[in-house]
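A single protein chain has been removed from this complex, and every other one stays in its place.
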Amino acid sequence: MEQDVQQILEEALAEGQNVLIEGKVASYIPELAKADSSNLGCCIMNADGSMYKAGDYNIPFTMQSIAKTFSLILALQTSGYDHTFSKVGMEPTGDRFDSILQLELKDWRPFNPMINAGAIVTADCIAAADPFGEFLTLVRKLCGNPKIQLNEKVYHSEKRTGTRNRSIAYLLKSDHVLDGEPEDVLDVYFRMCSVMCTAKDLAHYAMILSNKGVDPKTGERLLDADIVRIVTTLMMLCGMYDESGEYAVKVGLPSKSGVGGGIVAVGQNGMGIGTFGPMLNKKGNSVGGERILQYLSERLGYHIFA
Amino acid sequence: MEQDVQQILEEALAEGQNVLIEGKVASYIPELAKADSSNLGCCIMNADGSMYKAGDYNIPFTMQSIAKTFSLILALQTSGYDHTFSKVGMEPTGDRFDSILQLELKDWRPFNPMINAGAIVTADCIAAADPFGEFLTLVRKLCGNPKIQLNEKVYHSEKRTGTRNRSIAYLLKSDHVLDGEPEDVLDVYFRMCSVMCTAKDLAHYAMILSNKGVDPKTGERLLDADIVRIVTTLMMLCGMYDESGEYAVKVGLPSKSGVGGGIVAVGQNGMGIGTFGPMLNKKGNSVGGERILQYLSERLGYHIFA
Amino acid sequence: MEQDVQQILEEALAEGQNVLIEGKVASYIPELAKADSSNLGCCIMNADGSMYKAGDYNIPFTMQSIAKTFSLILALQTSGYDHTFSKVGMEPTGDRFDSILQLELKDWRPFNPMINAGAIVTADCIAAADPFGEFLTLVRKLCGNPKIQLNEKVYHSEKRTGTRNRSIAYLLKSDHVLDGEPEDVLDVYFRMCSVMCTAKDLAHYAMILSNKGVDPKTGERLLDADIVRIVTTLMMLCGMYDESGEYAVKVGLPSKSGVGGGIVAVGQNGMGIGTFGPMLNKKGNSVGGERILQYLSERLGYHIFA
Partner (left out) sequence: MEQDVQQILEEALAEGQNVLIEGKVASYIPELAKADSSNLGCCIMNADGSMYKAGDYNIPFTMQSIAKTFSLILALQTSGYDHTFSKVGMEPTGDRFDSILQLELKDWRPFNPMINAGAIVTADCIAAADPFGEFLTLVRKLCGNPKIQLNEKVYHSEKRTGTRNRSIAYLLKSDHVLDGEPEDVLDVYFRMCSVMCTAKDLAHYAMILSNKGVDPKTGERLLDADIVRIVTTLMMLCGMYDESGEYAVKVGLPSKSGVGGGIVAVGQNGMGIGTFGPMLNKKGNSVGGERILQYLSERLGYHIFA
């Protein structure tokens, strides 16, 4: 059986490599445009300690939107459920991740914490003297990797060029959704997006979420079970931008992608998956990573409703 | 254990009755406004044959939007995946169930089959000489109740007053999404919404979905496993109108509600739940039904990510 | 001077003919697609009885949206200012003439009487036993042509294919803006759009508007001065669909166009202009007619702010 998983994972990697040509590297942040388009890797980690890996599973990249899940966790931990969800909704939306219109048309609250506007709000909800410090501590703990670091170049690149996120933050301030100053909140937001991780780090994180927040090695509870439930549910419903529905039908695992090329996918029964491949489709999701996950889901019955 | 479920179900019913006062009976269709606001009931059915029931689990009501799930099944069965999803998307939306604006703003395809525009499209995709006849046959089979019937009064009431759905259908025709004539498609749509069922019928239907499409009594496959996966996933993501996200966080079961007061909820491991209570919240979902389901989810650990 | 006007009009016609190639005949109504794309004509009529004409000034075509101005007049005459403007606004909009989204996003009242939704409302506001009969009487009187008739073929073509207008009418009914039945109101609307006129007829109509509603030949007041002021102002602000602003900057005369190819333009001091040319630009306005009017405006100083 273990051999089966490893073999199917390698087939999945090969399938993923075949579709890389359909994607494009993110270009809207200059530093991201330098990614190696041939990269592709995957890591599967189980609570029982078993691990399967293939390709570039150990190459670091920036988290980008995957950081939104950690930011939500920290907001819930430090500001609580009621305060956080008085500032951001829980509803999926068919709009693009960087859409502004919903803020004007429908509600001053961003739809959910998985789009940019929502994550800027959860960053603002982190009640801590050093929000980014807390973030880094949390990421290292949940990824099981104390060496995780900020990529200063990407951070400065995002900060310098992030005009659309700046527009969103000032609009949220104008509507009295943000308590902090837009530039301060954005600084935390840009730093969080620029933290480096690997597919293996993400597999560990997903394994912890699948294990209901408990570290299987130590038995230590790293996350409150309610927070795990909330974050996992929102990943299922809105973790893949405006492709979340199609992805859920095809792959069927709570997941979150980032334009750095990563996808974190929460399996069942203490299983976690991380993928990395910077070639993105039009929705901003890794083409190779999605293909790998769909292959694994079909061949290994990972779909939550299959 | 069986006694536990029955006792907790009765507690859930009492909890549900307490919140009925917060709801309102649907008024936009004259015939629906005549519902008995004190009604509330629930039925849980398992593939092993066990069943738990409480309150008005056997009082018939019209399916309304729950019919959208059967319509999607029929579209997939008769027109196939590719054709159906070339006409309607798979993405959740934060817009109201009867929203028109998305059709003008974003895409000529309705976002998903669980909103009115999307269900009018799936009704149009049913490739059959007698679409409504096929629908009734399917409903009877999946609900395990050959006596299920159309409510003629509600059907005529909807047909006479459904100006907003009529507006949507003509817009879809204008954008060349509908193949059939709007009035013909609407006639099928209004009939489907007006079919009568009980909470027990819905529990049976959900039990079949949870059992991957196989009737546990006979071993007969009633639905293709792929279709079960698609329908269940879309119920999870967009089955509760623009409250789907909050409901998923709180209850965590693939569900579909109707303004007739019903909710069908797909449990895990061959378990199905149906609730009925015509008092609705502002989003159009049964307040009593939602309360029962949240209570069951919390007390019995039904949440898919708990 | 008279010779000058005639000569400049002929130059204008030649200019207009040069740009016909940039346009396209309206295709969304089958009957309109049969128009002769080479047609182009213009007529200028003054209150002093002088008249200048060029090209196909006497070829009949259907009014289409030009009918919206007569419909507004009748609504104001029979239902009054307060009732009419409680149902339709007076604000220009940058949206397309057949836009639906504003009705959902902003206000249940259509923005103004010059877009389809607004004209369907003014048609509903005509308080008369025979609304279309009153319409025809008014048109004949203001155009000074008792022979003006309905084009039955175009009327039936529009009625059969007008799915988008039907969608708008049912939406307005659903929002309780329409008092009448959608199909009844649409029948009046489609008939009004299908009335035949010539550029000469339109020049007479514009001359009456420019003369503050008084027929210069008889001294008879045909229209109340307040109604003339309202209609002329709304033509200035929103008579040329979502090209109204650019047209006002370039031509500077209160005007209304129709997809049948006509433009009626109200000059100053008792002067009226009608043009006809079925080749339309992307906004739905006659390319030849616009070119003629811009040429006349520049050469003869017709711009209201020049």
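Letters A, B and C mark the chains in the order given here, with residues in each chain numbered from 1 onward.
Just so we're on the same page, a contact is a pair of C-beta atoms (placed from the backbone, for glycine too) under 8 Å apart; a residue touches a chain by one contact, two chains touch by 3 or more.
Quick caveat, the model's predicted, so the values are computed rather than measured.
**Student:** Considering all chains of the complex, which shown ones does the missing chain contact?
**Tutor:** Contacts of the unshown chain, counting the full complex: A, C.
**Student:** Out of C:Leu13, C:Ala123 or C:Met236, point to the residue that touches the absent chain in the complete complex.
**Tutor:** With C:Leu13, C:Ala123 or C:Met236 as choices, the missing chain is touched by C:Met236.
**Student:** Which of these, C:Met90, C:Val214 or C:Leu300, touches the one chain of the complex that we don't see?
**Tutor:** C:Met90
**Student:** If I consider the whole complex, including the chain that's not displayed, which of A:Leu13, A:Ile168 or A:Val231 touches that chain?
**Tutor:** Touches the omitted chain: A:Ile168.
**Student:** Provide the residue numbers of subunit A that touch the chain removed from this figure.
**Tutor:** Residues 99-101, 103-105, 163-164, 166-171, 173-174, 182 of subunit A touch the chain absent from view.
**Student:** Given the full complex, what residues of subunit C touch the hidden partner chain?
**Tutor:** Those residues of subunit C that touch the unshown chain are 89-95, 102, 106, 111-112, 212, 225, 228-230, 232-234, 236-238, 242-246, 248-249, 252, 254, 303-306.
In this text, only the chains that are shown with their structure count from here on.
**Student:** Chain by chain, through touching neighbours only, how many steps does the shortest route from subunit A to subunit C take?
**Tutor:** The fewest touching-chain steps linking subunit A to subunit C number 2.
**Student:** Centre to centre, using CA atoms, which chain is the farthest one from subunit B?
**Tutor:** So the chain farthest away from subunit B turns out to be C.
**Student:** What angle, rounded to the nearest 5°, describes the rotation that places the Cα atoms of subunit A on subunit B?
**Tutor:** The rotation relating subunit A to subunit B comes to 180 degrees.
**Student:** Centre to centre, by mean C-alpha position, how many angstrom separate subunit A and subunit C?
**Tutor:** 55
**Student:** In whole angstrom, how far does the Cα centroid of subunit A sit from the Cα centroid of subunit B?
**Tutor:** From the centre of subunit A to the centre of subunit B is 31 Å.
**Student:** What residues in subunit B touch two or more of the other chains?
**Tutor:** In subunit B, no residue touches two or more other chains.
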